[in-house]
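One protein chain is absent from this view; the other protein chains keep their places.
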Amino acid sequence: MKEIIRITLGLTVSCLIAALVMGSVFIVTDKAKRHNEHVNVQNAMLGLLGYTEAHPAPSDLRLYTVYRYIIEDGDVRTLGYMVPVTGNEAVRYQLVVMDLDGQFVDRFKLDITPEKAQEAVERASALKAVLKPPRTFVYSDSTIIARLGKKRLAYLLPGKFPGFKTFIQVILAIDPSFEIIGLEIMEHEEDPGLGAEIKQDYFKNQFKGKSFEKIKNINVTKEPLPKEYKRYLEAGKGDGTPLPKGVVDTIRSKYQDRDIYALTGATISSKAVTDGVKNIIKKFAYRMNRLDSLISEQHIPVAF
Amino acid sequence: MPATTKTNFQLFTNGILNENPIFRLALSMCPAVGISTTVMNGIMLGIAVLFVQVFSSCTISLIKNYIHPRIRIPTYTLTIATWVTVIDLVLAAFLPAAYKEMGIFVKLIVAFAIITMRLEIFACKNSVTSSFWDGVGMGLGFMFGMMAIGFVRELLGMGTILGHDVLGFRPLLFFVLPAAGFFCVGIMMAMFNYVELVYNRKKRAEKR
Amino acid sequence: MNGPLLTFPKGGIHPPESKTLTGHLPVETVPIPREVEILLSQHFGTSCKPVVKKKDLINEGDLIGEVAKGLGASVHASVTGKVKNIATSAHPVSVSVPSIILETDQEAEPREWPASNWRGLSRDQLLERVKRAGIVGIGGAGFPTHVKLSPPPEAKVDTLILNGAECEPYLTTDHRLMVEHPEEIIEGAEIILHILGITRCHIGIEANKPDAIDALRKAAAGLASDGLTISVDPVQVKYPQGSEKQLIESITGRRVPGFGLPFDVGTLVQNVGTTKAIYDAVALGKPLYEKIITISGKGIARQANLLVKIGTRLSDIVAFLGGTGPGLAKVVMGGPMMGFAIPTLDIPVTKTTSGVLFLTEEEIDTRPHGQCIRCGWCLDVCPMGLSPNEIGVYVEAGRPEDTSRFGVFECFECGCCAYTCPAKRPLVQFIRLGKMKAKK
Amino acid sequence: MTVSVSPHVKSGQSVEKIMWTVVACLLPPLILSIFIFGIQTLIISIISVASCAAVEAISQKLLHRPVTIKDGSAVITGLLMAYVIPPGVPYWIPILGAVMAIYVAKHLLGGIGFNIFNPALIGRAFLMATFPVAMTSAWLPPIRDGAIFRYMGPAVDAVTTATPLYILKHYGPSALMEKFGSMPAIYGDFLVGWRPGCIGETSAILILLGGLYLIYRRYITWHIPVSVIVTVALLTWAFGGKTLFTGNPLLAVLSGGLMLGAFFMATDYVTSPSQATAKLIFGAGVGALTVLIRLKGGYPEGVCYAILLMNPVVPALEEWFRPRRFAPQKGAQQ
Partner (left out) sequence: MIFSVRKSIYLTVLLIISLFLLGGCRSEHPFVKKTAFKDADKILIEFAGAVDESWARNPANYTVFEKPDPDIRLIIKDISISADHKKVTLIFEDDLNKNQPHILTAANISHGGKSLGSAILNVKKFYLGYLFSILIGAMIINNFVFTKYLGLCVFFGTSQRKSTAVGMGITFTMVMVASAMISWFIYQFILQPYRLDFLQIVVFIGLVSLSVQAVDTVLRKVNPVLFKAFGVYLVLVIANCIIIAVPLILADNQYNAWESLMLSLGAGLGFLIALFLMSSVRERLELANVPPTYRGLPIAFVLAGLFALAFLGFSGMSIF
């Protein structure tokens, strides 16, 4: 009996000590982890917009995030957009609810700051405060809108779509006319040497500068990538002499409206990325136009 | 077993050579095959294992007199799991890129037989200093093993070492694939065996 | 015959028959040699104790060795003469066994064996005559025939099968016997049927001996006895058709269980040569002391079928036939598939010798063997359904004790696997090693 | 006089005879391929065979074993490996494949008889993993005007095309018709070999003839080829179309490396079972995996991987289907 008590006591004490150690480490590292993750994504986004360490972003560049939720009330579905709104003193969020045809339904003020809004849990509790049961809501996606001074600079769209093996995660940057500014592959599990080449400049830079009209019907071609185009696409890399300005322009205009040249031996991955990008942009353009018209119609003082 | 009579230096080299966890004891093979594609991965995971091994060894050797023999194994597990959690959290927070590269394997350190084994046969019977040096030796042995495999695979698979382009081209993409990990480990083990064979033969010849 | 010939269902091979060398030659009698050497163990079981002393004078057919205890068959003098020595001689298999050397009396007349009526005798009397004549199964292992003819009472034997298949290449001993002595064989069959108290007898003969089939059919048709059915069944030409278990299955369709004996399926098999010896013993009272053997192969000056006295040395036979030919590479006692290669010609003929082959380089294959390529041909040809390749690999890897699970003890070493093996692997040798090391 | 164990006569068959007959049966497709894809197929094949033989000799020397290049097994491996790589690859590719195939997959495991996996296919799988781009895209369109020197050297890059199975997988049967004309024309072309594909796999008829000759000589049995082909035909028919039971079995059988795999690779003695039932199951497994990879997998063709995946099952199959003893054992007598 005494032994059992001793064992239990010993285990309890060691568990407590272990929990203490782990708990304190967690508290210390959690913040750092979040911060680092945030910085990482932010850097990728800035990189897409063309800002690097050598060429830092101007101070009046602002990034605002719009979150989209699907709200269900029985059989009726509506869309809820959490949009940042400039108030008197600081940016606050509002929830704008529209029906499936883009008509205005409702509008709520949310008690949440942009910093806190980055946390899914915080958003959920803020939404719960205004959307009373039986209404339920599901997070759908988010869009980052970059604003430079008074001008809307770009939309940054995180996206995920199935690749050859598992999922490919990307961030797309498009300008207000939905022309592609840049594409970054964040995560993928394609085969090394084949599908993994989607990360290479000569593939992903092909998307740069494709107009919305082109993107809507873009396809993949199996023709080999022309040498001059490849050189152009890899120009940013630094190896090899940079192309003269005039040549760059002619090449750009020559290939601007071409389809995407598939990676040799990895047509499936190439097609997956192309279709994924096409889908994301098509859907986004459709929604953004609706949201914009709703915003101007309701005179919502959005921050972006 | 009485407390060890080996000097700290012997303990240290023991883990690296005689009882190398990968090539001699054939323990902790999963990362040796799974993520030994680059030298960097080897170093990172090696550091993680070194950390867990050293801290667990020291912890156990510190509290060895208070552990009830019947809950020995649960205590080891708890200790290891705690330190694995710590290193997992730390890596995730401060080295996110490397952490991502290693994937699930950092968490899986908890199931490495080598660590439990060292606790059971060494740390629970020896002083903190000896355990420390033993842990360092084992951890470094693991790290060197991982680095050796990583070196071969990175050089042959990508033509680089530690990310620096050495060959200027990618010789055999095959070595980047995890399937090649099996071949590399197998062939390196055979090389260790060969060295031992030659060494023994020489020794026998000397005796005569 | 209508339809396909009878045969066993699995395995078997078709080696070149090479029977035309001797198949047509009538049996010649070899002159009595100066000296014969009679082994005291020519059978399966314990060896005999000599009942004569040195310098004793004995007659042809006299008893010279007797089994004291256990399984065995007695041995008789094959010539008239004087006991020269009781010694140890080289047995064709391997071990040395005691033997009696007789110096022949060249003047002595050959002994006559008058026929007598056996039909009134009881079963025990008939068996006693068989036993006294020292008859063993002359087709193969040399199992004492009187033991075989008295199966345990619980075994319900209903069919007698006479084995005239003679599937081994080269050998024509039984062939000539059947052609030249069909009546004696049929009468011998009658005796066995009487002993067993049954009425049905099949004679299995490979279809490549039509003259033997005809002769036996004719003899069987003239059979006087009542109520006995003796049929001659041609069977397909396929090695090892003459193996006991295979022949039973070919003719009756019954399958002998593993580690079982023919009487487990109600059959009893006798070689035609043994049947003839039984006839001699019962009807004439003549013990088994002479025998027809085939001398064949391209390595001898003249091939022949010979009637020889048991104990005659091979060197005497070779001398009679005019010596060995050029290119002789191997002398085999028995058939080429299951016989023994012998190192010297100083070996006497025994009761179980069916032939001696003098093979030249071109008839045998001496290429070195390679690793098993797992072609599986040996599995296809094994009549017992075993896996000789696995046995070979296990033995080669130094693990012969594991071969029992591949049925190594059921193998009767017919040699089909080694014959067919493209890698020339000595599978029979591997199997023997396996049998030695593995425990039942 | 020689003394040895019985039997004293042996059949005239030998490993060399078998192997060289197989080589002879494999040659017609190679000769045809010179006319279809050009002279470089011959060069690749020769390099492949030579490097396989050289690696065999070197590894046997290294491992202190008797050198047995003469038995022809390395030649077969070399030929088969050359047959399953595209005709437009760089010439040095087969050399690397030979090291993997002969040294690692064959001699490290104990030499002939113990190579669990088909060495030629291991060579190919290794090349697939190492040079994925070359191995999946260096296909050449058939030369129809007899200019067999056309694709030498750098000219290869410019003319790569897609294999029929690739077109079928990614663009559907209509695209195939567009490229090759009507269905009967497709069957005809595929039967003779006028289609893009690996060096030795395109001519279904020549491979079939070679295989039938081997069956006639009793070097292989019908079980494996028939069960592979029947399984592929049935499963393609059932699942290959847009709806159930609308697939095209004939096309599936004629395209890709199915014939070559069924007759010459799946039947490899060492890496296939020796018992009839086990052979049928092995063949069915190869067929099923082929169809699975073709229809659902990442590669357009699956024969090679299907055989490789079934190879390690062989020891277990042999164990399960070990020939039944002559008769059941009697309980008492042990």
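All chains are identified by letter, namely A, B, C and D, in their written order; residue positions are counted from 1 within each chain.
One rule holds for everything that comes next: a contact is a pair of C-beta atoms (placed from the backbone, for glycine too) under 8 Å apart; a residue touches a chain by one contact, two chains touch by 3 or more.
As the structure is a computational prediction, the values presented were derived from the model and not from experiment.
Under the touch definition stated at the start, the shown chains contacted by the missing one in the entire complex are A, B, C, D. Only one of the listed residues, B:60, B:81 or B:138, touches the absent chain: B:81. The chain that is not drawn here is touched, among residues D:95, D:116 or D:250, by D:116. Interface note: of B:27, B:136 or B:152, the residue touching the hidden chain in the full complex is B:27. When the whole complex is considered, the residue among D:166, D:219, D:237 or D:305 that touches the unshown chain is D:305.
For chain D, the list of residues touching the undisplayed chain reads 63, 65, 104-105, 108-111, 113-114, 116-117, 122, 125-126, 128-129, 242-243, 289, 292-293, 296-299, 302, 304-306, 308-309, 311-313, 315-316, 319-320. Residues of chain C in contact with the chain left out of this view: 393-394, 396-397, 399. Although one chain is not drawn, its touching partners on chain B can still be listed: residues 26-30, 33-34, 73-74, 77-78, 81-82, 84-85, 88-89, 104, 107-108, 110-113, 116, 177-183, 185-187, 189-191, 193-194, 197.
In the analysis below, only the chains that are shown with their structure count from here on.
Taking the mean of each chain's C-alpha atoms, the chain whose centre lies closest to the overall C-alpha mean is D. Centre-to-centre, using mean CA coordinates, chain B is 70 Å away from chain C. If you average the CA atoms of chain A and of chain D, the two centres end up 48 Å from each other.
Residue positions of chain C touching 2 or more other chains: none. Each of the following residues of chain A touches two or more other chains: 193. For chain D in complex with chain A, the residues that touch the partner chain are 132-133, 136-137, 157-158, 162, 170, 298. Across the complex, chain B is touched by residues 96, 104, 126, 129-132 of chain D. On the chain B side of its complex with chain A, the touching residues are 63, 66-68, 70-71, 74-75, 78-79, 81-82, 85-86, 89-90, 92-94, 96, 170, 173, 176-177.
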